[in-house]
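Only a part of the assembly is drawn; its chains keep their places, and the rest are absent.
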Amino acid sequence: MSSFATLLVSCPDRKGLVASLAQVLYGHGANIVDADQHTDAVAGQFFQRIHFDMSDIHTDRTSLESAIREVAARFEMAFRLTRSDAVKRVGIFVSKYDHCLYDLLLRQRSGELDCEIPLIISNHEDLRPVAEQFGVRFEHLPVTKATKAQQEQEALRLLRAEGVGLAVLARYMQILSDDFLRAFEGDVINIHHSFLPAFVGGKPYHRAYERGVKLIGATAHFATADLDEGPIIEQDVVRCSHRDKVDDLVRKGRDLEKVVLARAVRLHLADRVLVYGNKTVVFD
Amino acid sequence: MSSFATLLVSCPDRKGLVASLAQVLYGHGANIVDADQHTDAVAGQFFQRIHFDMSDIHTDRTSLESAIREVAARFEMAFRLTRSDAVKRVGIFVSKYDHCLYDLLLRQRSGELDCEIPLIISNHEDLRPVAEQFGVRFEHLPVTKATKAQQEQEALRLLRAEGVGLAVLARYMQILSDDFLRAFEGDVINIHHSFLPAFVGGKPYHRAYERGVKLIGATAHFATADLDEGPIIEQDVVRCSHRDKVDDLVRKGRDLEKVVLARAVRLHLADRVLVYGNKTVVFD
Amino acid sequence: MSSFATLLVSCPDRKGLVASLAQVLYGHGANIVDADQHTDAVAGQFFQRIHFDMSDIHTDRTSLESAIREVAARFEMAFRLTRSDAVKRVGIFVSKYDHCLYDLLLRQRSGELDCEIPLIISNHEDLRPVAEQFGVRFEHLPVTKATKAQQEQEALRLLRAEGVGLAVLARYMQILSDDFLRAFEGDVINIHHSFLPAFVGGKPYHRAYERGVKLIGATAHFATADLDEGPIIEQDVVRCSHRDKVDDLVRKGRDLEKVVLARAVRLHLADRVLVYGNKTVVFD
């Protein structure tokens, strides 16, 4: 029986990092299937992703894992070890736009996104039928200024109850508070409908139209307290022209938003994304 | 003998514009080879580019031109009529980077840019040998804060003396003053090494690196008094990753800068670019 | 009340074409909103698309249309005149892949595709639930070698009964016979999962993998009797690498197929596509 795992590591750069990790895995009989590494010389930081096969290890997983922990401690590594058979659980926040929601649900169902989607949270009722089509729990949590803190508490409770490790803001038209982001144990990925840092903030398609740009973009990034300033995971653009009205930009942008968000979610689910400072290392 | 001309028109939108212009040309025996039109419904503005063949006209060019002028007056059209045999003259401003300069000179020589390049102006001596290779006059006009106004006067004088109708800032590291831009009778195209409006201002590659973007861009725009705010003619991007250091962004960006600037210059030389407000209509 | 129409024209090139059409429309009080034209000098062929507003015409539509017909006859024009209020009806052929089907249905529902979709025909039962979700008639017409001719007759009957003017092969894994294509009064658009003419025929992703290409593509084209040889409407590509297995190419390709097919259908519905010989003129 084949059984894979992925190790994501970051630490201050120094000699022997690659050798030590490779040695531990080899010593236990694990086989490295794929490895990628990066050293940021400016930041003096080392990053590595190792995907390995544990099906022939001649010890057991617990001792392999504790051996990895030991090396990590020795080199002051931050690390994340994920077993491929531990399926990740994703929660989706939406408002009224359905294109990203449909896209994520269809990709999950087709096997393209290796995860379960047990929960959809929305501040509107509109997309409940979509959730029902796919048999996903839908929770309507309306938001007003007065109830925002309370609504976020309820969202947190639901995410935890469903064991969600990744929340995806699929054109969710509310800003999550700093408190929420600090409290939530998992990651939060947002899709912004511009080529950040151009058009930070609201109504980017309108502003792109006014500025007369010849390309519009979309950006998937980790949500942080600083709006639209979180670490960028993926971006893409599409050509436009003087013929495109705001509506056309919105339409063209929808395709971008879907694809860029799906790529980011997929990369994250495959443990290919590491954050440092306000940047990401993406091992694709 | 075949003899072509291009008519570029903009005016408030109203009925009969297309018919009137087509009728005038047909009435004189000119043959429309290519026509493109655009109406900006929001701005209520009409734009048209007509490329036509005058080789079989049964009047003469002067009467055709005065007939066009008449229609233009009737509809309050701003227009520009260019004969294909009137070769345009382009002046290039450079500092020390040679990649855009070489690119423009080679494209001109290969026939890709339909123009003459009689003049290169630089605030440094460094690129004189390149100018000499291509047999182009090179004028070294150093700039200091104290001499800037005077240097620009001298530049103006040279441009006029050489009959330059289009000045291209090919990574010229000086900002042309509002006075210069107002005084110069022709157009000025600049290449900015970012995907505007992201990274307006200086050191865009450094700032792209710091922000951790996954695409970098270049923007060709008309130079205006508001730095980096002029009407955008052309933009493009290229993918980058965490592996790219600032130097790599600079290297990747050079290819973009060359291509984007050359496309903008080529479009302008073919009378395909119309400005309105802070935007362009590009009939490509 | 505003009422638009689109006129698509092709004919041998000669003088006065643009003026004559513009004059007819102007003479009846129609206002040209958008016009695009192309002359293929090699083929000596003229093409034009005119989108105009009939809301203020001072005759009636019948006399406007007969005036257009007259001009068309004089210049031997092939033309198609479509009123914007005459909604087009699209039929979709599918087999088992659902991504293009979902994509078209969602785009239609969101208003992005200006048409009705009254009919889905499949040689398998699998996608009936998708059709039901969207309330579209689903007809299961299985095919064997023996029954193929008969199945196509039944398909023709259904298309005609539903008034379908455009059939879209959304990854339909059967080849429509020459007889069917000749008999069907409308157009047929197919999506091929390669960058034609590379990998004409079956299993293009497998062959792309074997050849070791660095980009894969998708092509939307009109279906003709010569398999994969019909006029190309739209193409696009996406980058791949040695890391991509056939499955990855299939996954990446799905996004391309959806987007490329949707663009082609959208262009066709907006009367922006003209066929001549084995090529298309696409006024986008």
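We call the chains A, B and C, going by the order they appear; numbering starts again at 1 in every chain.
We adopt the following convention: a residue touches a chain if its C-beta (ideal position, glycine included) is under 8 Å from a C-beta of that chain, and two chains touch if they have at least 3 such contacts.
Here the structure is a predicted model, which means the values were calculated and not measured.
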Homo-oligomer size of the whole complex, from 3 visible chains
4
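One rule holds for everything that comes next: only the chains that are shown with their structure count from here on.
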Taking all protein C-alpha atoms shown, work out their mean, then name the chain whose own C-alpha mean is nearest to it.
C
Taking each chain's centre as the mean position of its Cα atoms, how many Å separate chain A from chain C?
37
Using the average of all C-alpha atoms in each chain as its centre, how far is it in Å between chain A and chain B?
42
Touching two or more other chains - residue numbers and ranges from chain A:
none
Partner chain A, residues of chain B touching it in the complex
38, 40-42, 195-199, 211-215, 217, 231-237, 241-243, 245, 278-282, 284
Could you pull out which chain A residues touch chain C in their complex?
98-99, 102, 106, 110, 112, 133, 251, 254-255, 259
Across the complex, what residues on chain B touch chain C?
15-20, 22-23, 25-27, 29, 31-39, 41, 56
